[in-house]
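Below you'll find the structure I mean.
For this depiction, one protein chain was excluded, whereas all remaining protein chains were kept in their positions.
The block that comes next holds chain A.
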């Protein structure tokens, strides 16, 4: 059914084949996940530049785009609109860019968890959840501040405890 399409998974792979983010919206076992990553990095990373952004894979289509040293890949059904998925990838990248301020691979390595937070605000269940970059940025900022506040509280508590046990 055309209207029940969704993204099956999202992969971020570096040019060296290191996985930087994986998100699975369809159930795959651990073994399948490893196999998919291996197969796809084998096909996608070896593709020369200036080829098209689509790879046919086991009856699905993987739409990918390279941004600097990172490949962003999303797997969809065969009859989905490839160019549209390419736009969702771009949407994701723009939001990351805005959040990190000119995002680079290192940001995503050391803050891989943040990338997950961002993705969770954009996609749920393989569907686009939020199309406003500003809203996503606001929600992530709110989460960050919650974490900060908790950290401060904690450190003040541990200060108290530390002083009490001196």
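By our rule, contacts are C-beta pairs under 8 Å (C-beta built on N, C-alpha and C of every residue); 3 or more make two chains touch, one makes a residue touch a chain; residues count from 1.
The rule is simple: contacts and distances are computed from a predicted model.
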Undepicted complex member, UniProt protein name, chosen from "EF-hand domain-containing protein", "AP-2 complex subunit alpha", "Ubiquitin-related modifier 1" or "Histidine-containing phosphotransfer protein": "AP-2 complex subunit alpha"
Contact set of chain A toward the excluded chain (per top definition): 1-4, 18-25, 27-30, 34, 37, 47-48, 50-56, 81-84, 86-87, 90, 100, 106-107, 109-113, 116-117, 120, 124-125, 127-135, 139, 142-143, 146-147, 150-151, 154, 158, 161, 164-165
